[in-house]
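Handing you this structure, nothing more for now.
Only a single protein chain was left out; the remaining protein chains are all shown in position.
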Amino acid sequence: MATDNKTADTDQLQEFRDNRDLKLQDKKNENLTTLNLGPTHPATHGIFQNILQMDGEVIMDAVPTIGYIHRAFEKIAERRPFYQITPLTDRMNYCSSPINNMGYHMTVEKLLGIEIPKRAQYIRVIMMELARISDHLICNSILGVDSGAFTGFLYVMQEREHIYDIYEEVCGARLTTNMGRIGGMERDLSPKALHLIGEFLKRFPKVWAEFEKMLTRNRIFIDRTVGVGAITAERALSYSFTGPNLRATGVDYDVRVMNPYSSYGDFEFEIPVGAKGDTYDRYLVRNEEVWQSLKIIEQAYKNLPEGSYHADAPHYYLPPKQEVYTSMEALIYHFKIVMGEIDAPKGEVYHSVEGGNGELGFYLVSDGGRTPYRLHFRRPCFIYYQAYTEMIVGGQLADAILTLSSLNVIAGELDA
Amino acid sequence: MSDLNKDINMAEAPEGHSGAGFFATSFEKVIGLARANSLWPLPFATSCCGIEFMATMGATYDISRFGSERPSFSPRQADILLVMGTIAKKMGPVVKQVYEQMAEPRWVVAVGACATSGGIFDSYSVLQGIDRVVPVDVYVPGCPPRPEQILDGLMRVQDLAKNESLRRRNSPEYQALLASYNIK
Amino acid sequence: MELTNENVLGKLIAQFGEENIFDAYDPDGIMTLTTTRENIIALIQYLYDDKDLQVQFLTTMAGIHFPDHKGRELCMMYQLHSLRHNYRLRIKVFVPAEDPVLPTLTNIYAAANWMEREAYDFYGFIFTGHPNLIRILNIEEMEYHPMLKQYPLEDQTREDKIDTYFGR
Amino acid sequence: MDSVLLIYKGIYILAIFGISLLIATYSTYFERKIAAFIQDRVGPNRAGPMGLLQPLADAGKLFFKEEFIPAKANKMLFILGPGIAMLVAAMSSAVIPFGDTLIIGETSFDLIAIDVNIGILYIFGVVSLGVYGLMIGGWASNNKFSLLGAIRAASQNISYELAMGLSLIAVLMLSGSLSLKVIAEQQTGFNWNIWYQPLGFLIFLICAFAETNRTPFDLPESEAELIGGYHTEYSSMKLGMYLFAEYINIFVVSAVMSTLYFGAYNFPFMENLRNAFDDPVLGNNVVTIIGVAVMFAKIFAFIFFFMWVRWTLPRFRYDQLMKLGWNILIPLAILNILLTGGGILLYEYFTNG
Amino acid sequence: MTESLFFFFASLTLLCAIMVVISKNPVFSVIFLILTFFTISAHYILLNAQFLAAVNIIVYAGAIMVLFLFVLMFINTGKNVEGTLKRNVLVKIAGTVAGGLLFTVVVAALKDVTLGNPDPATYDSQVGMVENLGKVLFTKYMLPFQLVAVLFLVSMVGAVMIGKRETGEQNF
Partner (left out) sequence: MTLSERMYLPAIAQGLGITIKHFFKKKATINYPEETRQRSDIWRGLHVLKRDENGAERCTACGLCAVACPAEAITMTAGERKKGEEHLYREEKYAVTYEVNMLRCIFCGLCEEACPKAAIFLQDDKLAPARYERDEFIYGKDRLVEPLKTTETK
């Protein structure tokens, strides 16, 4: 937990704030230089631009520009049948595609009123938590890279390869998973997949502990991150922060607990919260969430119920291939579903899941047609990034870069 | 150490006449080999494919085996521009600018469906392939390509580099190609 | 106080009157109600300030275009959340397409800034009082608002697509 | 000076220059290999056997890459920058004693290029000039990232030079000479300065990292913030020279550290070995040759340490780096001088009665 | 040999010094100033004063001029300094007068100078060496040396304190 006395001293934060206020008072100094950070700066990972007004190394003002990879998800979604939107969601937060897939599927299931069997729900939970781990892995290790410690990144990247192995065994792809179907999973967990998950649960804690050992209590890293890019809980709420970034400020809002979906209520886990909302707290919260995710996976893996891996909903869920080849009825359903002519009811639903980055919401308006009438994504990155200016002003250039990595703003999700 | 290397194809020595202490080859080939084994990439990663490039840099695939592990984020120092991910229309001019800033010899690899053709994003805001703005040497399909495929693309560039004339950038064909893209 | 759709609606109607809070229903457990653009800010402010409700979290904002609804073609959806009570509600405002003007929400929620810019970019909503209402995702030179239903997914004027094979 | 010695000196200087270039070249290779091994990878292995031709491939590529001078850059200074960096780096290895004397026939050959009596000051002065290469290059590029890198380099080098000099003074107090040769000779056998100056060594080590711009002090060229800092705009061999200069500097600094604190070419039981031979000349030569090997082993150990640290630690932030230099290292170095002075006084008090 | 070297370095020194003044770009001025320091150090070496030569380079070329360049870089960012100096008639007249006065003073001073001829028999070639320098400093000039040392210590402590204050903590 981030709130225990292990966190760095509060006076360091106070020092940082005093310092910042002091420097901002000198803002009348007209000798500012303009520095164009991005859109191809190495630390912007994805692509966004920041035009910084600098006084020496201190950032006085920042004007963010986004939209460099705007891909018109929402417009495309209005032109595609429901099941073809899953590949689109893959490409939003590509660090944790399964969460996006599942979130979207759950939204449509909510619209269609399908009940999902327990086994499918548990499989989903395992996959979503694996995705969360891989998301946090990237975020925290990239934080290390941006602060100059490259090696830890490669250590945890090896573990991410193992997560990808599991994905591959479940859905046949590594990154853009297109995992699951409306109404469940597309196939059951194979014995190999189960074996891989078991292996992962055994091996990963050691690697993660090692990674933590390399960075967490290293004073250089602490100095670099404590007090950097801090935001208060009030401002964070005003900016609609969710997820780890909100929890780092001390607000224990987590969709998995507040609105449990996919039987998250069955599992025991804690929500780590920070205190100061700075980069170090975000890092700690993510670290701890990885441990909690492991706990959830372990529980789901141990208690994986027997049963079907998909809902019994022939109107929406593709019949098994073997039946398609043989039975006429299945073939008709098959054609209808593939052509996108499922009888979606009129209505509107909002469903949100706890994405790797925060509350990932899907607002779906259906007019009964074969495509959504309107599908709006509540993209947490879009929300975080607008607070970025406020978080970096008064800090140094190096702070701005660490703040960006610790916010885990992913361009694909930001620009939609 | 030695067992690590047992199954590895060395960069082949250039063809030449080898005799006792005598090894003649055309100078260009040597330089071509040098270039091929020292391709510093500029990872222009905008989205998903960038994550797979991270995996390519990672321990499992290890792009450094090809001498390409030094990512040069400064275009001046890079040899290949790896465009990975969706290039929106807003981004197009930036890609072109980066390409213009690169020093010769330069190669461009379009990695992934989005960079090569726009892929799934056939929408008003996405450039349908970066060969609209810069000349592309190698296309790598996939969405995203596996790291193996990215390495494949890199090896294609190595083949190009090995067999290319030193004076490529002075050739009229090359000038015409650049002119067709409106690059000075 | 346990917040239910009924008592919240009752409270709001008592405050703002039947004529300003209408079309309330819950399609997916989240209460959805419609108000007018004159009242939207006051309503959200009331929800924010009220001690019992404490609806102090703006989840998202989304524009919707209904070309068939004459006089109320454009809809702005505000989804709010009371973290204290874990209670969500959805507020809609309809405006005509030729007059898509709404008051800005940026004075209450900082998050509304970019959401409104996005809505402007996609649908052409004009938010009065917004500090910096410019396009956010698309290039400034774009002449239309792409999410409106009458515009196709692809840019018709463009010449950069050469795959003649494809497209339905 | 008779002509044999003159010719010998010429050859020796060329050899040292060649060796430092060779070591710098292969440092790039070892850096990549060590980084790879630390990160569970295998590193370059396709250019030649085990990738041994990798540095040549890099050099070949850099030589034939397009020379690029930015339009608004100051052309002359832009070219001058890497030149200065390279020149200064190559100059500094002249006064380092790589070994004791070799006796061939009647003549004895000192394994040191120039034995000036201010050797330490020479190195110190030359190394302090290295920053000009970075500053001029960074400024002349007319790029804000480069400029920031140049400014960082300048302030960092000045700040850390102070602490470095102060930590040196303690060594000088022990040795009573500025000549590296004398300092090396004093540390016979296992009587290395590190036993007397652990704190001083630590300060010197940290400052050495800062002076060579290595992680955790690689702010002037930090990739994540400045995209390469002062060399952002450089392409082709001019970039190569900057990278080269960095590795030569590492080599020189490693050599200086081995000389000052780790007994240069001295190794334990060298006297026993020397006495084991009947022929004193042969004994001397054998010890000298082993000594040279020992010296290079120490240098390589330090180079390895530099790389090991680079791939482990995060880097500092600009203000923290300055704070570390001014608020921690300088007071510590002064304290170290006081302690050393006190120690010498006590020692003399007890030995001389 | 020594004499020709002397003349070579002397002329180089003068040339560099003149270039410092007439360079339009201040950065070039600084670089020429650094070169001037080098040539002066060369003179020191000719005088067998290696310590002074090294210290001259370390202190002036290695530290002070870096600061000069540092400041110039800050001022110079992006702006073209050339041509911003105003060259009106008044400045020219003032320059001529000042230069003429300086020239007069130099001529007046040098008029009566006789070159000292060191006696090779009594000349001590080791006079510029570190040991002798140290001996002189610690005997003849003990008091001023100690005073300067205290001064330096004070300034260093001051620098450290200033560095500390920036962190926002209170000192003293």
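By written order: A, B, C, D and E. Residues from 1 in each chain.
We take it that a contact is a pair of C-beta atoms (placed from the backbone, for glycine too) under 8 Å apart; a residue touches a chain by one contact, two chains touch by 3 or more.
Note that the coordinates shown come from a computational prediction; the quantities given were computed from them, not determined experimentally.
In the complete assembly, the contact with the undisplayed chain comes from A:165, out of A:165, A:266, A:298 or A:367.
One of A:37, A:62, A:88 or A:108 touches the chain omitted from the figure, and that residue is A:88. Not every partner is drawn; the one left out touches chain B at residues 4, 7-9, 59-62, 65, 109, 113, 116-120, 122, 129, 131, 136-143, 145-149, 151-153, 155-156, 160.
The set of chain D residues touching the chain not shown comprises 34, 37-42, 308-309, 311-313.
Against the chain not shown here, chain A presents residues 8-9, 80, 83-88, 90, 151, 155, 158, 165, 168-169, 171-173, 176, 178, 186-187, 192, 210, 213-214, 217-220, 222, 318, 321, 324-325, 331, 334-335, 338-340.
Keep this in mind: only the chains that are shown with their structure count from here on.
Common neighbours of chain A and chain B under the contact definition above: C, D. The minimal number of chain-to-chain contact steps leading from chain B to chain C is 1. With every chain reduced to the mean of its CA atoms, the largest distance from chain A is reached by E.
The chain with its C-alpha centre at the largest distance from the centre of chain C is E. With centres set at the average Cα position, the gap from chain D to chain E is 28 Å.
The distance from the centre of chain B to the centre of chain E, with each centre set as the mean of the Cα atoms, comes to 52 Å. Spacing of chain A relative to chain D, judged by their CA centroids, is 46 angstrom. Counting only residues that touch two or more partner chains, chain D has 35, 39-41, 144, 223, 227, 319. Of all residues in chain A, those touching 2 or more other chains are 33, 41-42, 67, 70, 72, 75-76, 154-155, 158, 415, listed in ascending order. Interface residues of chain D, counted against chain B in their complex, comprise 32, 35-36, 39-51, 53-54, 56-62, 64-68, 223, 227-228, 231-236, 239. Contact residues of chain C toward chain B in the complex are 137-139, 146, 151-155, 158, 160-163, 166-167. Interface of chain D with chain E (complex): residues 74, 77, 116-118, 121-122, 124-125, 128-129, 131-132, 135-136, 139, 142, 144, 147, 150-151, 154-155, 157-158, 161-162, 178, 319, 322-323, 326-327, 330-331, 334.
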